[in-house]
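A protein chain is absent from this complex, but the other protein chains hold their places.
By written order: A and B. Residues from 1 in each chain.
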Amino acid sequence: MLKCGDYDVLIIGAGIVGSAIARELSRYRLRAAVLDRAPELPFGQSRANSSMIHGGFDDECGTVKARFCAKGNAMYHALHEELDFRLIECGSFVCAQGEHEHRHLNKLYEQGKTNGAKGLEIVSGDAMREKEPNASGGITAALWCSSAAIINNFEASLAFIENACQNGVELFLETEVRGLIFDDCACEMRGVRTNRGDFYAPVVINASGVNSDVISRMAGDDSFIIHPTRGEYFIFDRAVGTLVTSFLFSCPSELGKGVTVAQTADENLLIGPTSVRQLDRDDRDTTPEGLEEAFSGALRLVPGIPRNMAITTFSGIRANIDRGDFYIKALDKPRGFVNAAGIKSPGFTSAPAIAAHVADLMKDAFGDILSFEPDPAFVPKRRHVPRFMYMSMDERAEAASKDPKWGQIVCRCESVTEAQVVEAIRRGARTVAAVKLLVRPGAGRCQGGFCAPRVVEILARELGVSPLEITRHGGNSYMLSGRTKDPLLPGEKK
Amino acid sequence: MNKTNLKANCTQHIDVAVIGGGPAGIAAAFSARREGAEAVVVFERDWEAGGILQQCIHPGFGLHAFGEELTGPEYAHRYLARAKDAGVEFSLNTMVFHMEPGRADEPVRFRTMNPEHGVRTVEAKSLVLAMGCRERPAGALGIPGARPAGVYTAGTAQRFVNMEGFMPGKQCVIMGTGDIGLIMARRMMLEGAKVEAVFEIMPWVSGLRRNIAQCLDDFGIPYYLEHSVCRLHGRERLEGVSVVRIGKDRKPIPGTERFIGCDTLLLAVGLIPENELSRMAGIEIHSVTGGPAVNDLLQTSRGNIFAAGNVVVVYDLVDFVSLEGERAGKNAARLAMGTFVPPARRLAVETDERIRVISPQYLTGAEDTTIYLRVAEPVEGRCRIFAEPGLFTQTLRYARPGEMNEITISASKLCALPADVTAVKIGLEVLS
Partner (left out) sequence: MRETRKFLCVSCPVGCALTVVLDGTNLLEVEGNVCARGVEYAKNEAVNPTRTFTSTVRVRGASLPVCPVRSRKPLPLREVFRVSREVAKLTLDAPLEIGQVIIEDVCGSGVDIVASRTLK
């Protein structure tokens, strides 16, 4: 088998949890690598979620989730500036429609206080509607949390992994773990076996989300099962983004946090998710029932959402763990295997706190085999690709005068210039989706109708390949099938 | 007319600005110069003017305007030549953003961006909005399934085929009988792809019958009314679609789903006027058309902003887009030159539920004008469109949503209406 490298630590999964851990570990003189089966990041739950930084009231007291959610929330305020991703302190309302739901609000309030959530207050339906005039008249009371915030999940997730890589962590995409490598008695980790070859390290961290039980079982820990649970979402045109300013939630059920209506960090309107268990871990199809449920659930919160202003729908698969809580643990046997498994909501919020905890856990458990000497070259700050949309006129003028690619708009809906697309490619984007995730062409109201030909052309040019090689999201997802006329010419391969 | 050689980061002062260098914008600018405006500049985001015409390589343009049947690029060429001869200036590769709201007695201000000139501020005495429209994306329909490659709106596919020289796929299904979908069915076939079928959700065709004949019948491509694509198959690249019959209640009929293998789905499911800049300008947007509310001089709710073409209402024939573009340009020029006479009168155009879209929405009687409308549902038999009181009546053999109807209104007749008449009623009467 091909040997891919020797490391101190391998992290399986480059979602927000794996990326936050990678970034945390990059503070030290450790040789780390992150492996992810995806062609572009983020891929799994980190790609399809509500982009919320939760207040921390929604988790049962004493759980690991509760511990890390409020902590993570607080950490984001410094992190978003360090790592240059947008964080909007929009606050959240959990909305009760009727007396029977008021109890729930009280429960959440008490829970939140115990968990250390900040800015909690129960308000009347009328008070709530003063802030959110488009909310349903049926809302009788609401739990307000001022410390809830919204981010752009792609941007935040990528910010962590980029900073990690900036600080020496190696990232391997399209790399799927097929098995683990142990010493002869399976007492110690030696590495992982992937589709690309073998990676060696004495410490392997499992942050693989939906498949974290599969990976854990490879290490002999089958103490939990993941029940893949689908959540479906809609995004609506920015013109209706202003229907709400904060996150609105309906009261939750056992399977999930309830349907949300929120204005995204990009000013669109987001509704969802649903919560449906399924067997297939990779099936991220949307369904007619799921979309209907998401939409009708949202209408209960904000009756005026115009269906015909939807611009896209998507679904994500939650890593719903049967234990009901994050499973973060360094195994005794095989030594070196660390589970950061079963992490779903509030996983995004908790990620920085999880990362700090995992680092501490590792220092305790592996201080004898790994050196946690701080790396003096660690750079905590990372810059996002400058966002033309938010630049001032002067900044735009200055950028264009230095590089005319800043004067060439590629995506009209989100005001993205050629310079940004080129930079995204320089940072590793190889697919149309990867460009979208980092710098946004294709995420706006026309959903790539205008910019797709341009993005394909720029990708082909920058990567030095034919446009026919460009895919939408890796694998076989080619954008184009061939040149015009080739199918008409004799002897051409069809 | 001097080419502006202004430096970057400065303010460009012009008489008439036109945003959008497609057929409406070119006509507006040409007409503004012809009327006598000095500095007339068209701001176009693409590297050449012509707008959507450059990718519409099929015939069907210019029968009215030039008395010949031209292709899109030929029509663009003719009109551009006229415009350039008239001294219109084109600012290409230029994006307009940051449109400022303001009053009619202030210049219109916006910012432009272009690789050569960087950022500039433009102050124009008047403006013609001619941004056209975009296509409704697949995502808006929320078709269940994954998000495989191979799903394109028909116009994007047209761009790839006719300008980039690439095929979006080999085996194609088309959703929607809008003209762009029908045109692309033929185009794909002629480039050697296989087009399996066209599915239309409504009980009627939304494009021209001529295109059914020459794009589908000619090639043996079947089309199915009251059908919809209900699922996408494939996670990386499209592998097929499921289609379902739609009942009279406009809901899918369970049990009628069937699978059609294909690697490409083209969508022709609606055009949406591009009014981001119009919204920024703070002008009134009409809730039905989705475009600026305009009077018969194509003046919007801000006196020195005019609008024409698909940004106002979606037309069938580019010839009418040019006519209306010229009207807007002429009036915008007059306003810039100080010769525009503020209309003395304003009548609202009222319709009933038989008529779905109409433009303009207000009449002034300042000049002879044309009202463009689309009926909500087809009437395949004799009917009458009229404008009351006593302004227009015409018997038609049929009325179809896919074919715009025109009502000519004489200025003198309008002005002769008693002062207490505040609205003109436009209607459709079905004759037996």
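What we mean here is this: contacts are C-beta pairs under 8 Å (C-beta built on N, C-alpha and C of every residue); 3 or more make two chains touch, one makes a residue touch a chain.
As the structure is a prediction and not an experimental result, all values here were calculated from the model.
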### Task
In the full assembly, spell out which visible chains the left-out chain is touching.
A, B
### Query
Any idea which of A:Asn152, A:Gln420 or A:Thr484 touches the chain not displayed?
A:Thr484
#### Entry: Among B:His13, B:His77, B:Lys194 or B:His233, the residue in touch with the chain that has been omitted
B:His77
### Task
Identify the residue among B:Asp15, B:Glu135, B:Glu191 or B:Glu236 that touches the chain left out of the display.
B:Glu191
### Summary
Listed in rising order, the chain A residues that touch the chain left out are 484-485, 488-489
#### Entry: Positions on chain B where the hidden chain makes contact
47, 54, 57-59, 69, 71-74, 76-77, 161-165, 190-192, 208-210, 212-214, 217-218, 397-398, 403
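Following the convention adopted for this analysis, only the chains that are shown with their structure count from here on.
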### Message
So in the complex, the part of chain A that touches chain B is made up of which residues?
### Response
234-235, 239, 282-288, 290-291, 308-314, 393, 396-397, 400-401, 404-405, 407-409, 412, 415, 445-450, 452-453, 456-457, 467-468, 471-488, 494
### Query
Once bound in the complex, which stretches of chain B touch chain A?
8-9, 45, 93, 95, 97-98, 111, 113-119, 121, 134-135, 137-140, 142, 144-149, 152-153, 155-156, 159-161, 163-170, 191-193, 230, 235-237, 263-264, 279
